[in-house]
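In this view, the complex is presented without one of its protein chains, the others remaining in place.
Right after this comes chain A.
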Amino acid sequence: MTLELRRVTKEVAGQAWVHPTDLAMGPGSMNVLLGPTLSGKTTLMRLMAGLDHPTAGQILWQGKDVTGQRVQDRGVAMVYQQFINYPSMSVYDNIASPLRLQRVPRAEIDRRVRETAAMMRLTPFLDRRPLELSGGQQQRTALARALAKGAGLVLLDEPLANLDYKLREELRAEIPRIFEASGAIFVYATTEPEEALLLGGNTATLWEGRVTQFGPTPQVYRAPQDAVTARVFSDPPMNFKRIEVKRGEAALDEARWRVDVTDGQYTAGFRAPHLTLEQSPRAVPLVAQLDAIEITGAETFLHLLHGEDRWVGLVPGVRKLPPGAPLTLWLDPAHVYLFDDGGRLARAAPSAAAA
C-alpha cells in the first residue's frame, strides 16, 4: 500500500493554498504533517482523502491514479479535530456503519466492532449515544470507526487538539500502538513538534503551503534542511542571529568558535533549551536583555532581547530574575546550526550530527 502525491497543487480563488507538492508514503508508515495553523496541513489531508480535488497534479494509490475519484470509493478513513460521530446512532452502530456499507457479513462486523471497541476501551459504552460520552470517549469512538473500517489510509487531522492534557497524553501513547497493529498508512497532522517526535515515523514540515522537508522524524529534527524547517520543528521557536564567519571562525558578540564553512554571512540558529545560565566547559558567553519570564512549574522560559532579535531560553528550575536587566547566558557552539543567505542549512549542529 503506497500513497504518492505528484506535483499536487491546490488553488482557491487565485491563491495557492498548497504549492506543487511531491510526497511518497510507503506501506505501513506513520507520517506526521507538522506545521502551524494555515500552513496547509488540513488542505493537504483533504486532498489525500479525496474531499477536495487538486487544481493540478496527481494522487496515486497503489500506483493507480485516483485523482478524480469520489471520496466514497477511495476507501480511506478520517478523524477530525472536532469529535465527529453520528449523534443519532449508538456507539456500536457508529463503529459498525462503514462496515455495513461495505456489506461485510454480520458476524464479521460484530467481531471487528467488539475487537476495536476493546482496544479503544469503549466496550462498556457500546449501547450509549456519542453525546452521552466524555470528549475523550467521543474521540475514541471516532478513532474506532476509522480503524474498524480497515482502510489502507487513515487520516488523523489534529485528533488530540481538543482534548484535555491528560487524555491527550493517554491517547498519544495509544496511537502508535494501534498504528502498529493496523498496518495501514497513517497520516497525522499536528501543530506540535513534541507530538511529531513522540509519534516517530516520518515527518513532513509545512510552511505557507509548502512541504519544506520530508523524511524520518529524528533526521528532520536534527538536520533541518533550511531555517524554515528548523523554525517549524522547534517549540519554542528556534532562536536566530545573523553572524559573520572570518578565517574559519564564527563571531557572535564577543564569542568566537571554529566552524568548517567558507567565510561569509550566515544565520546562526539554536534551540531554546541550549541557552543555559550555568557555564559549561565549551560554552561561549552571550549577553542579552531579559524581557520577561514565564514559570511553568519545573521550568522557566526566558524571553530575551538580543539587539533586534527576540530569543527564548528554557532553563530548568524556577528562576526569579528581574526583567529589564542584562543577563549572561551560555551557549555550547556544538548546538548551533548555520544557515546560508538563502536559508539553506550550511552546517548542522555538531551535536545533532553525532547523535
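Note that in this section a contact is a pair of C-beta atoms (placed from the backbone, for glycine too) under 8 Å apart; a residue touches a chain by one contact, two chains touch by 3 or more; residues count from 1.
Following the convention adopted for this analysis, contacts and distances are computed from a predicted model.
K.L.:
Which of the following is the UniProt-recorded protein name of the chain this complex doesn't show: "Glycerol-3-phosphate acyltransferase", "NADH-quinone oxidoreductase subunit M", "Carbohydrate ABC transporter permease" or "PRTase-CE domain-containing protein"?
P.N.:
So the chain that does not appear here would be "Carbohydrate ABC transporter permease", according to UniProt.
K.L.:
One chain isn't shown here. Among A:80, A:257, A:301 or A:330, which residue touches it?
P.N.:
A:80
K.L.:
Could you tell which one of A:97, A:205 or A:225 touches the chain left off the display?
P.N.:
Selected residue, touching the omitted chain: A:97.
K.L.:
Looking beyond the chains shown, say which of A:10, A:149 or A:271 touches the absent one.
P.N.:
A:149
K.L.:
Please identify, in ascending order, the residues of chain A that touch the omitted chain?
P.N.:
For chain A, the residues touching the absent chain are 49, 51, 71-72, 74, 76-78, 80, 82, 84, 86-89, 97-98, 101-102, 142, 145, 149.
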